[in-house]
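What you see is the complex with one protein chain gone and the rest in place.
What follows is subunit A.
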């Protein structure tokens, strides 16, 4: 069905900046590309320092913090307060108008009822997750530590990083039985394996047909399930930071790692999702990195890095 020749899911660093400002930002990406063997070598040497948070992967470790914030926020927001199974009389009142129109005590009461119900529903969750391009397991481990996550399946194609991920999870008794790592491509995942959460962080920019690749990920989503992704816009900012600075000037990643023509814009993805009746974009955020601070998410997904949360509604 799919004609993707991806052979590698891994993570490599790249630097990115904000045009017109002297600030630098960087990100790390996973890579799907045609020349597997070549690139696998590039990435394997990074593996040893994967879990050193002050080492070369620090920016990725920092990025993981905002990934998790983004994931948590969207999981919480997508909890429906009154679904069909809620017994009559126990529904939480959700007015169809602005709460500010109500007296303060009443609007506060409504909000606190909603919050209580949301917390209750949240705590009931037992999510099964698929982490595509798990690398050394930074995101997989974070997901697995959440009490609302039942299991995490991490996929990657670089054997050495998968090995690192496996060894590292065994160091922590609370996650060691919740995670499985597989050396496997997304298209080899059994068609009827369905998940509550699918993650694709920093992959699409390395794939020949990002639209198709995204659809493949979405096809493993259960109803009401969420897919989270992050990637880079095809703009001058991205070229300047990832290719010009990252590859040529700073040499953080090997020349030829990135191909601007593969980058996919937020607008393109958003349009693509607009044509899909079964899916809905819950949230889209831009992400920027500032040294000495870390990553922060903002409301301009159309420049540089961006994050998206997509929900299967049918």
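One rule holds for everything that comes next: contacts are C-beta pairs under 8 Å (C-beta built on N, C-alpha and C of every residue); 3 or more make two chains touch, one makes a residue touch a chain; residues count from 1.
What we mean here is this: contacts and distances are computed from a predicted model.
Within the choices "Cytoplasmic tRNA 2-thiolation protein 1", "Ubiquinone biosynthesis monooxygenase COQ6, mitochondrial", "THIF-type NAD/FAD binding fold domain-containing protein" or "small monomeric GTPase", the name that UniProt assigns to the complex's undisplayed chain is "Ubiquinone biosynthesis monooxygenase COQ6, mitochondrial".
The set of subunit A residues touching the chain not shown comprises 51-54, 61-62, 64-65, 68-69, 72, 119, 141-147, 171-174.
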